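A single protein chain has been removed from this complex, and every other one stays in its place.
What follows is chain A.
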Amino acid sequence: MKNLITLILLVFGASISAQTNYEKGMEKAFKLWGENNIIEASQLFERIAKAEKEEWLPAYYVATIEILASFGLKDEAVLNLKLKKAQEFLEEAKSISTNNPEIIINQALLNTAYIAFDGQKYGMTLSGKNAALYQQALELAPNNPRVVLGKAEWDMGSARFFGQSTEVYCKDVARALELFKTEELPKFYPNYGAKRAEEILKQCGEN
């Protein structure tokens, strides 16, 4: 136990002392994001992405910000601009880190933004793609809570559409929630989802 604490302290200490430009930059970007300075956060991520050719996270976050901002848009031209930019940065992230489940489910989220905008135009081609993307992510990372949650939510959407029981997917959400509790992540790694899982599980309990 004592050894463990020492180890943690050591690692912690090391990470503080060796705080690089990259870490400072990322922290600043997250701080801006947290303060709702979304454009500035996105632009800083973009600058870091252009400077750090070995890191997939900055490009991933540029894409994430654009995807999240495109839900609810009414103008297709603007939607297309944002999602095209997101796609460009996702491709960059993919080229740095191949078969990364976080990038794969972000790709599915990007597709969902198109489907949400016009289901008739984009649903036919993209919903099949999404099903395949979640399947692929699950095979790569069966214990990644975001993957488990994302797939469960996607499956629930279609089950609900067909008036089928979502119970089996509620179990997946519960499992995701457990996985969230024990998850240990590297710094700056995407860690969203636990709250969302709790919300969905609450709805599950109500039905």
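Worth a mention:
By our rule, a residue touches a chain if its C-beta (ideal position, glycine included) is under 8 Å from a C-beta of that chain, and two chains touch if they have at least 3 such contacts; residues count from 1.
The working rule: contacts and distances are computed from a predicted model.
Not shown: a single chain whose UniProt protein name, out of "Cytochrome bc1 complex cytochrome b subunit", "ABC transmembrane type-1 domain-containing protein", "Outer membrane cobalamin receptor" or "Acyl carrier protein", is "Outer membrane cobalamin receptor".
For the options A:L68, A:L81 or A:A174, the residue in contact with the chain missing from this view is A:L81. Interface note for the absent chain: among A:G34, A:G163, A:P186 or A:G205, the touching residue is A:G163. One of A:Q87, A:N100 or A:S127 touches the chain omitted from the figure, and that residue is A:S127. Contact between chain A and the unshown chain involves residues 21, 25, 39-40, 43-44, 46-48, 50-51, 74-77, 80-82, 85, 118, 120-122, 124-125, 127-129, 131-132, 134-135, 155, 158, 161-164.
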